[in-house]
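Apart from one protein chain that is not included, each protein chain of the complex appears where it belongs.
== chain A ==
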Amino acid sequence: MNMITEYITFLKERYPDILARTGEHLIIVGSAVILGCIVAISTAIILTRFKDGFASSLSFGLANIFQTIPSIALLAMLIPLLGVGRNPAILALFLYSLLPLLRNTYSGIKEVDSNIIEAARGMGYSSFQRLWKIELPLARPYILSGIRLTTVYIISWTTLAAIVGAGGLGDLIIAGMANNNNFLIFTGTVSAIILALAADLILGFISKDRTIKE
């Protein structure tokens, strides 16, 4: 009981700070994911236009390499290149977002029923119209679920970005550890979890397939 009132007082005192960190967190996640979407989705679309698999195995290989570098290592490696602060963090997280986005978009488009593609060609869709009106809409659930997945885990990884001085909810945790303040650690962690759950819920709602009514 005592602890709860204490925590409420704590929240009243520190909420501007908490909100600011949350805002930073969202900006980092948003920038990384949006950049990732732009690059990965367009690359995936281009890759689906190639008949032979060379270009796609190359890109997937590359994205895979980024994926396997431990996140702390990647962040550390970027410090000498880009210094500290928000930008190197966004870059690192962006690199992490590439593989799942690339993979989902690519397989989403590739997996469109070949009969539907043939029907679209036979009806006289140009290749661009086919992409826009048929392939992308049909791949949409895949692409959105890729975005959802990526966003959720980028939100959690962004807490690490505080170690390169990017700010965000990780700041609260680091400060809490430094000052031995459990409320700070707790607030940072729980806020990151809430953000992740909220993102999952919202993006899940958006990606729901509405062509089959129940």
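Brief remarks on what is shown
Just so we're on the same page, contacts are C-beta pairs under 8 Å (C-beta built on N, C-alpha and C of every residue); 3 or more make two chains touch, one makes a residue touch a chain; residues count from 1.
Just so we're on the same page, contacts and distances are computed from a predicted model.
One subunit of the complex is not drawn; among "Lactate utilization protein C", "Xanthine dehydrogenase family protein subunit M", "Quaternary amine transport ATP-binding protein" or "Fe-S cluster assembly protein SufD", its UniProt record names it "Quaternary amine transport ATP-binding protein".
Of the listed positions A:I38, A:M77 or A:I116, the one in contact with the omitted chain in the full complex is A:I116.
Which of A:T9, A:S57, A:S126 or A:N179 touches the hidden chain is settled by the complete complex: it is A:S126.
If you put the hidden chain back, the residue from A:G53, A:P137 or A:G204 that touches it is A:P137. For chain A, the residues touching the chain absent from view are 113, 115-116, 118-126, 129, 134, 137-138, 211-213.
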